[in-house]
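Below is one structure, written out as structure tokens; comments come after it.
Here is subunit A:
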Amino acid sequence: MLDVSGLDAYYGDSIILKNISLRIKQGQVVCLLGRNGVGKTTFLKSIMGLVKTPNGSIMLDGTEIIKMPSYNRALQGIGYVPQGRDIFPNLSVYENLLLGLERNKNNSTLDESIYELFPVLKTMLKRKGGDLSGGQQQQLAIARALVSIPKLLLLDEPTEGIQPSIIQEIAKVIKKLKSKGNITMLIVEQYLEFVLEVADYFYVMDKGCIVMEGNTKYVEPRQIQAKIAI
Partner candidate 1 sequence: MLEIVAKIKEYFLKRNAVISIIFVLLCLAPLFLSDFRINLLGKFVAFAILALGIDLIWGYTGILSLGHGVFFGLGAYCMAMYLKLESSAGKVPDFMSWSGLEVMPWFWKPFASAPFALTMAILIPVLLAMIIGYLTFKNRIRGVYFTILTQALSIIFVVLFIGQQAYTGGTNGITNFKTILGFSLSDPATKLSLYYIAVLLLLAAYVFCKLIIDRRIGRVLVAIRDGENRIRFSGYNPTVYKVFVYAISAGLAGLAGAVYVPQVGIISPAEMGIIPSIEMVSWVAIGGRGTLTGAIIGAVLVNSLKSVVSESFPDIWSYFIGITFIVIVIFMPSGLVGIYQQIKKVWRNSLLLKRKEAAMKH
Partner candidate 2 sequence: METYVLQIFNGISVSSILMLAALGLAIIFGLMKIINMAHGELIMIGAYVTFVTQNIFMSYVDKDYFDIYFIFALLAAFVITAFVGYLLEITIIRHLYGRPLDSLLATWGVSLVLQQLARSIFGAPNVDVKSPTWLDGGILIWGDLQLPYKRLFIMLLVALCICGVYYFLYKTTTGRRIRAVMQNRTMAKSLGINTRKVDAMTFAIGSGLAGIAGCALTLLGSIGPTLGTNYIIDTFMVVVLGGVGTIIGTVAGAGIIGLGNTTFEFLTDASLGKVLVFSVVILFLQWKPQGFFTIKSRALDE
Partner candidate 3 sequence: MKIRFANKFKGIAGVVTIALVLSLLLAGCGTEKTGGSNEAKPAATDAGDTIKVGILHSLSGTMAISEVSVKDAEMMAIEEINASGGLLGKKIEPIIEDGASDWPKFAEKAKKLLQNDQVATVFGCWTSASRKAVLPVFEANNGLLWYPVQYEGMEASPNIFYTGAAPNQQIVPAVEWLLENKGKKFFLLGSDYVFPRTANKIIKAQLKAMGGELIAEEYTPLGHTDYSTIINKIKATKPDVVFNTLNGDSNVAFFKQLKDAGITSQDLTTLSVSVAEEEIRGIGAENMKGHLVSWNYYQTTDTPENKEFVKKYKEKYGADRVTDDPIEAAYIQVHLWAEAVKKAGSTDVDKVREAAKGLEYKAPEGLVKIEGENQHLWKPVRIGEVQEDGLIKEIWSTKEAVKPDPYLKSYAWAKDLSN
């Protein structure tokens, strides 16, 4: 499904990622763990084409996308929920959702089923995105990424700065999506409990390299904790 190999990424002149390789199978929920500043977010950005990636390859469903501009990658079926949510503050909730449809050109009507996942959104369609609370914005951002049913969903720290009750809800949504099985997810997280709850497979990143990977079912949380904490 997603096959990254030998990827380097630069931020300005400084190299952030060195020779990263990572694979995700269809329908899998994969988590990328690591301390702050090791390049997890940069990795998602490099899949999205938001940072310079002079070397390496990113294959999505057998298509090489590393040379494509960001918007084209989105059109290939990647949904992206960035750190800090990046809701359009002066657009209404409804308009924010509609923008999620940019990816499938022909489909201009919103599928009502999205409100089943996030009932809270239905009650505030007319409000401005910027007026929502952080947790609501996070839900809106995920909903926005989901409305056009992406092949691959990238979630960057979905729990950061969110109150625990909403984290629970988000976890529920992810599990629900996973059970349907038609979506592949890559989640960047620091919150280990959350990861173990939702993910099938994990990678741990440190200083721009992958240092550990494995199946979440067979791993001792302490082992990961050790890798992250050092």
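Here, a residue touches a chain if its C-beta (ideal position, glycine included) is under 8 Å from a C-beta of that chain, and two chains touch if they have at least 3 such contacts; residues count from 1.
On how the list was made: all candidates are chains of the complex that A comes from, given by their letters.
Since we're looking at a predicted model, the values are computed, not measured.
Participant: Please find, within this complex, the candidate from 1, 2 or 3 that touches subunit A.
Facilitator: My answer, from the options 1, 2 or 3, is 2.
Participant: Would you tell me which residues of subunit A are touching candidate 2 in their complex?
Facilitator: So the residues of subunit A touching candidate 2 come out as 48-50, 69-72, 74-75, 80, 82, 86, 88-91, 95, 98-100, 102-103, 108, 130-131, 144.
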